[in-house]
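One structure below.
A single protein chain has been removed from this complex, and every other one stays in its place.
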Amino acid sequence: MNFASDNTAGIAPAVLDAIVKANQGFALGYGRDDLTERVARRVGEIFEREVAVFLVPTGTAANALALAQVSPPWGAVLCHADSHIITDESGAPEFFGGGLKLIGLPGEAGKIALPTLREALEQGPWGGPHHVTASALSLSQATEAGTIYRGEEIRALAELAHERGLAVHMDGARFANALVRMNVSPAEATWKAGVDVLSLGATKAGALAAEAVVFFDPARAAGMPERRKRGGHLVSKHRFIAAQFEAFFAADLWLDLARHANDKADQLAARLTGAGLPPVWPVEANEVFVALPCAVDAHLKAAGASYYERNSHDLPGGAVGGDVVLIRLVTSFATTDEDIAQFIAVATGR
Amino acid sequence: MNFASDNTAGIAPAVLDAIVKANQGFALGYGRDDLTERVARRVGEIFEREVAVFLVPTGTAANALALAQVSPPWGAVLCHADSHIITDESGAPEFFGGGLKLIGLPGEAGKIALPTLREALEQGPWGGPHHVTASALSLSQATEAGTIYRGEEIRALAELAHERGLAVHMDGARFANALVRMNVSPAEATWKAGVDVLSLGATKAGALAAEAVVFFDPARAAGMPERRKRGGHLVSKHRFIAAQFEAFFAADLWLDLARHANDKADQLAARLTGAGLPPVWPVEANEVFVALPCAVDAHLKAAGASYYERNSHDLPGGAVGGDVVLIRLVTSFATTDEDIAQFIAVATGR
Amino acid sequence: MNFASDNTAGIAPAVLDAIVKANQGFALGYGRDDLTERVARRVGEIFEREVAVFLVPTGTAANALALAQVSPPWGAVLCHADSHIITDESGAPEFFGGGLKLIGLPGEAGKIALPTLREALEQGPWGGPHHVTASALSLSQATEAGTIYRGEEIRALAELAHERGLAVHMDGARFANALVRMNVSPAEATWKAGVDVLSLGATKAGALAAEAVVFFDPARAAGMPERRKRGGHLVSKHRFIAAQFEAFFAADLWLDLARHANDKADQLAARLTGAGLPPVWPVEANEVFVALPCAVDAHLKAAGASYYERNSHDLPGGAVGGDVVLIRLVTSFATTDEDIAQFIAVATGR
Partner (left out) sequence: MNFASDNTAGIAPAVLDAIVKANQGFALGYGRDDLTERVARRVGEIFEREVAVFLVPTGTAANALALAQVSPPWGAVLCHADSHIITDESGAPEFFGGGLKLIGLPGEAGKIALPTLREALEQGPWGGPHHVTASALSLSQATEAGTIYRGEEIRALAELAHERGLAVHMDGARFANALVRMNVSPAEATWKAGVDVLSLGATKAGALAAEAVVFFDPARAAGMPERRKRGGHLVSKHRFIAAQFEAFFAADLWLDLARHANDKADQLAARLTGAGLPPVWPVEANEVFVALPCAVDAHLKAAGASYYERNSHDLPGGAVGGDVVLIRLVTSFATTDEDIAQFIAVATGR
């Protein structure tokens, strides 16, 4: 009954096999190996255009490096108030960005609505030497609330952002989960909708430690090799991070893994709804948020269930507080029907 | 004939097995797993004292984070002019250290001599608001020249550094190689000789991507968890980085791997000497530096030998230039007698 | 009719005289002169305790350096959402603080209420390696709304802050204005109420360019000389910045100048109220905020009145918008009765 995070799961077997298989002979370090080159090409194929790709070991590194590329130190990155970059990365974007500012916008179910972005951009004050300059919009896909932005939503937000000179970053720690739900191509989900740079996560999805920063306009990546290196994020035995991605993309494994996780989230949501505990937000990726009576919470914990409580700036009024807590249940490629059945059994006292 | 770097080797079988073995079930992320706890305890046992240990994926991260802990932004880190931190990390220490300064000292065979350090500290000017403050001494062990500092050398340098208020950092990317040559305990090679913080490398020695920052006074690690996280160096599926270290330390594997690499370096050095190509510096770890006639160099490359040319600020006069190049040959746990025999055969034209 | 800012006024005659008088002979630079020493002692007398004082040329420098001293790079500084440090310093605190985070709290009339601070501190999440650590509370005195914190309000806020391990910074760009209104001693208005470090402004109050950072616990200033120097804020001909402060403090000039400015603000507020344009917030320092019909605004501007429109996150509902704008009128030591009479005449169409 481990629903604490998708990073509590291990490595997907095919990814681990790829690491084992890559462990043959010698290969130049720091990305000058064939496997890395193949993966870079593969990412271009997947996104149907020339891209600049940089593999790094953590999602925080991917986000912070990406934002530092598209925002000056006196820039402001607009993001959802509950987004990972603003709440859970201990100031990494500010550090890598030379002291840039993150500005959290409110929004239901983890999503920034177009009018909210418009208001923020109009209200300001922005720029001039006294005020920071709105420089980037960061969208989490899937969001921290387990919801997803649809293609047209991204397109509208990105269009407004671009009009005002902002770059568009997508934090895709759970990009595959969003993709399989949207049922569109990677290209349509990103650059065709206006995304300039994507943090493409593989770790939560089944890798050991592998994230990619993908620039859809390679010119935007100028200086990125140096930035990654001096950030300590250029892995020396680079073939092993590349191997993870090669396996991840082979035979659409990444989509299969994500589909499994999403299916389990759907199943969990359905069973919880059946038990009178409907999710507080639409379940569109691999996360289920439930307002749980404290007694049930205690019961589940006593039974060994693992999950986290969550704060949210944008919870539907009255949903939690008193004797109700908001919990987050995350499914993964490794979640089984038994996990879910057991969780429901304990939650419902049956 | 791959002697380009010890990071061109793969993963030592026992380390890879440990990763595979750790891939069972779920484990909390970000270091809150049992394996991580075990490794932290194990490092304490190995160094015979309470320590604070932080695992990170790269050596650059280990060095930069360690130095930022022991030096203020207006500090100066004294190191050898050929040291990795000053020549090969693209300014990572300066970035993590908020703009600190690295000051390269000359020194034969990659080592800082005591009088050199004394002169640098006396000459200054240091401190006051106008000049940076000498805040740390960083020693590479083994050095970039493949030599090692003996216990008494470290002790003397560290004593002087401490007298002047400097912390002592050791860049131990090849610490195990030095250790087995010194034939002293890890404690004697570090804190008993005055080292305050160690970057303990496992990657070059046979891991996938695993380095540890070890503070011998845990109080010195205050803020380090936050610093690592915002540097993007807290690996989410942390059990897998811990697993590498557990295997590394089990049954003295790390010493065996290092001993193998050192033995191969000795063997290579002996064969080269026999062929009239004696190393320019004492071979004390797993690196052999040779002044190679360009014709031989061309011959070797044509035959597929892989190695790098090196610059050095402190090469014995007249050793290179003209039709002689300085090359670096690095051995590893994976180097075989055949590699060496083949290299010698090509080099000697036999 | 210049009410744009107190920094549009010139230099108070006595301060300018002091600069002229200080221009005799030679004096060592960088603060090693007698005048600087005298001023440092004088600040200690004024605040009735040993202090560490650092003079700098701008208020942004004073704030940013002070915050960097009391907050780690992974810290969060809690401040009012309309405070100068978060809206008007282009990210200076983030830059000097190595990427720290400013968190704006709501609050009526520019002030943070105790329950608001308590809720922010309780809600979190704070600390751990994932979340930034609440490290400082910054209070603007007088506030950006022209109001002031009373002694007991500061005491309560500071007590809560200290309980949670936060340092307390006071942005006193208009400290003298607050002080004369509070009618308490400088000590009571600061450290006796729990303030740890004060940005003490003289520029807006009548100096050319002179601000002081005052640490009430000198130990907290460790490293500050270096920080100021590398920030480029150690003025070389330092006697002239010291001279401004000497004149400022002589014969309570600073209080007289502030009292004049406050009196003019009171007078302006009274006349505006009489004209049916009452201030939207209590006038407690030298700023008057009025919701002005656009027609009147146009009329005033046509007549040459100079002032700025303001945004606020916390304006009383319905106060502005449509055909009403919020304007800020700032008085200074140089404001005359004629300025006010003329402004009122134009505003009222008489």
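For reference, chains read A, B and C in written order, and residue numbers begin at 1 within each chain.
Definition applied: a contact is a pair of C-beta atoms (placed from the backbone, for glycine too) under 8 Å apart; a residue touches a chain by one contact, two chains touch by 3 or more.
Since we're looking at a predicted model, the values are computed, not measured.
Going by the contact rule already stated, which one of B:R41, B:H130 or B:K301 would touch the omitted chain in the full complex?
B:H130
So one chain is hidden, and I want to know which residue out of B:L65, B:L100, B:L121 or B:A305 touches that hidden chain in the complete assembly.
B:L100
Please pick, from A:H84, A:K111, A:K192 or A:R230, the residue that touches the omitted chain in the full complex.
Counting the whole complex, the residue in contact with the absent chain is A:R230.
If I consider the whole complex, including the chain that's not displayed, which of B:E89, B:E211, B:E226 or B:E284 touches that chain?
Residue touching the absent chain, from the options given: B:E89.
Which residues does subunit A use to touch the chain missing from this display?
Counting only subunit A, the missing chain is touched by 30, 72-74, 98-99, 128-130, 133, 223, 225-230, 234.
Touching residues of subunit C against the unshown chain: what are they?
2, 4-5, 7-11, 16, 19-20, 22-30, 56-62, 64-65, 89-92, 94-96, 203-204, 208-209, 226, 229-237, 240-241, 306, 334
Spell out the interface residues on subunit B facing the chain that's missing from view.
Residues of subunit B in contact with the hidden chain: 73-74, 87-91, 94-102, 123-125, 129-132, 311.
Going forward, only the chains that are shown with their structure count from here on.
Among the chains, which has its CA centre at the largest distance from subunit A's?
Farthest chain from subunit A, going by C-alpha centroids: C.
Starting from the mean Cα coordinates of subunit A and subunit C, work out the distance between those two points in Å.
Taking the mean C-alpha position of each chain, the two centres sit 41 Å apart.
Mind checking the centre-to-centre distance between subunit B and subunit C? Centres are C-alpha means, answer in whole Å.
It comes to 50 Å between the two C-alpha centres.
Can you check how far apart subunit A and subunit B are, centre to centre, with Cα atoms defining each centre and the answer in Å?
Comparing mean C-alpha positions, subunit B is 34 Å from subunit A.
Do you know which subunit B residues sit against two or more other chains?
30, 226, 229-230, 234
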